[in-house]
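Inspection log for the structure reproduced underneath, given as structure tokens.
One protein chain is absent from this view; the other protein chains keep their places.
Lettered A and B in written order, each chain numbered from 1.
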Amino acid sequence: MSVARNGAGPGPGAIALTGGLAAMAAIAALSLLGVDQRGPLLILAILAFWAASWRLTVSLAAIEPRGRAGRVALQVLIPIVFGVSLLFLWELVVRALQVPIVLLPAPSDIGVRIANSLPILWVDFVQTFLKAVVAGYVIGCASGFAVAVLVDRSSFLKRGLLPVGNLVSALPIVGVAPIMVMWFGFDWPSKAAVVVVMTFFPMLVNTVAGLSAAGAMERDLMRTYAAGPWQSLLKLRLPAAMPFIFNALKINSTLALIGAIVAEFFGTPIVGMGFRISAEIGRMNTDMVWAEIAVAALAGSLTYGILSVIERITTFWHPSYRKG
Amino acid sequence: MEKSTAAPAPVIEARNLDLVFETADTPVHALKGIDLTVNSGEFVSFIGPSGCGKTTLLRVIADLEQPTGGSISVNGMTPDQARQARAYGYVFQAAALYPWRTIEKNVALPLEIMGFDRAERKRRIDGNLELVGLAGFGRKYPWQLSGGMQQRASIARALCFDPDLLLMDEPFGALDEIVRDHLNEELLKLWAKTRKTVVFVTHSIPEAVFLSTRIVVMSPRPGRIHEIIDCDLGPDRPLDIRDTPEFLAIAHRVREGLRAGHGYD
Partner (left out) sequence: MTPPSTPIAEPGAAIGYAGPLRRLGRRMRDGRTVPVLTVVLAILAIWYLAAIGMNWATETVKLERAGEAYGVPDTVAATWSAERPVLPAPHQIVVEIWNSTVGVKPSSPRSLLYHAWVTLSSTLLGFLIGTALGVLLAVGILNSRTLDKSLMPWIIASQTIPILAIAPMVIVVLNSVGVTGLLPKAIISTYLSFFPVAVGMVKGLRSPDAMLIDLMHTYSATRRQTLVKLRWPASMPFLFTSMKVAVAAALVGAIVGELPTGAVAGLGARLLAGSYYGQTIQIWSALVAAAIMAGVLVWLIGLGEKASLKRMGARP
């Protein structure tokens, strides 16, 4: 069904056709489910939907985009088409096979639950993200950075701390959660403490690596200017370290969220995303669990996205951005 | 060449300079017994094969390496004092421009460090960019410029704080022949105009003979001076001078010196 036109990939006609077929199959399946018809017709409709939407994705992927705008548009469109068709398939299969909600809720169920539980979701978000994650992330990253700048002056300390820091980054640090609860109490400060420990070491290791990233020639240049150590730090080594620092900041944003949520599995007052997840699991309300996870996923990807944008603005000069 | 009655102190004076690198297995005798005097206004080239110590010697002058024996003075001071006094500008083999700064800001870098005020910085940046032929490219980023232009920016950066001594480590080595010829001409004009003392490391014989008033031929293992050749081709040197017999004679001497000192193992 993909008709290559002038080597530019399938033409718009073919794409519209497959898209239309997929939509029609989806509507057919949904209406069959609506009137509770679960026979072979339904199976056919679902298969037709999957085939058509896969075909659509393949055709879109085969397009050779012209110009930058086209390329960016496709980069966003194809995963979205893929994701949306997966979501639809999920919905259709769950409804068709009448999968119990405790096993796997349909996306529509989750959506309804989100809509109905916005206040609870918000309170949990405030407790976990706005308090524990943000506080822990800021303190952890800032202290990791500060220690790295101090350690950087001594080659001896660098060689000693770097292997230790690398090792600690591989350890299951989340396990310190019960200890933090013992030290800082049940509430969000103990979760923030876990986040601090989790984000400290990646930041330390990456900043130290970044501060050494400035080339030997550039450092010699600073020496010929008889620049002081702080001048050299501010004007050369810190800007050169930015790609590494942002790498750590992005990794840490995910680690912070994971740390705060999992730390709450170990015990927390009756509010918080981790608490909600473990509590609702106990009650077998999987749709609420999925709702919380959806909120966490949204928070995680938004933070990561914002950090990536800031990274691009600060490190626009790095070769990795200039390769087209 | 005028000779004043009271000979001015040499800009660089090295006596029996020695430098041994300690490596993991055997020590490397990078410089041995270097005796060299460079006077003000000269253009001195160091030429030799790899490993002869020419870059090392330049770095010792710049206080980027420390000698293990002998003595060296720059402007009558130790290299460290000379460095603290910002006595020289250094140009590397690569442009070493900071990619997060525009060309203007790159040239401003030493001026910022040395504490010039904003108006003075602007004046010097504009002046030096004009001098190297990069007027109007100040707002560009280094990667937007060709290799030759980047190197010119690097030279402007080395000149902007007005040092009397210019140390250049194979600055045109990475460029193609045509650009290289062009930059050689420009450098010569610059030198004639500013009358700075230039120490220039190269492994290109025509380049050394074209640019210099004196050529220091070095040989490796251990790094030492094989011969110092006077290059008296006069101050006006168009590119055509490279085909004249005088030029070829000096180039021949240099080549012979290199061959004698090299010793193929």
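Throughout what follows, contacts are C-beta pairs under 8 Å (C-beta built on N, C-alpha and C of every residue); 3 or more make two chains touch, one makes a residue touch a chain.
As the structure is a prediction and not an experimental result, all values here were calculated from the model.
The chain not shown here is touched by just one of A:G20, A:P79, A:G185 or A:P229, and that residue is A:P79.
Within the whole complex, the absent chain has one touching residue among A:G19, A:G111, A:P189 or A:G267, and that is A:G267. When the missing chain is restored to the complex, the residue among A:A69, A:L103, A:I270 or A:I313 that touches it is A:L103.
Taking the whole complex into account, chain A touches the unshown chain at residues 57-58, 60-62, 74-75, 78-79, 81-83, 102-104, 156-161, 163-164, 167, 170-172, 174-176, 178-179, 181-183, 253-254, 257-258, 261-262, 265-267, 273-274, 277-278, 281-282, 284, 286, 289-290, 292-293, 296-297, 300-301, 303-305.
By our rule, only the chains that are shown with their structure count from here on.
One finds 52 Å separating the Cα centroids of chain A and chain B.
Across the interface of their complex, chain B is touched by residues 215, 217-218, 220-227, 231, 235-236, 239-240, 242, 315-319, 322 of chain A. On the side of chain B, the complex with chain A involves touching residues 62-64, 83-86, 88-90, 92-94, 96, 98-100, 109-110, 112-114, 141, 143.
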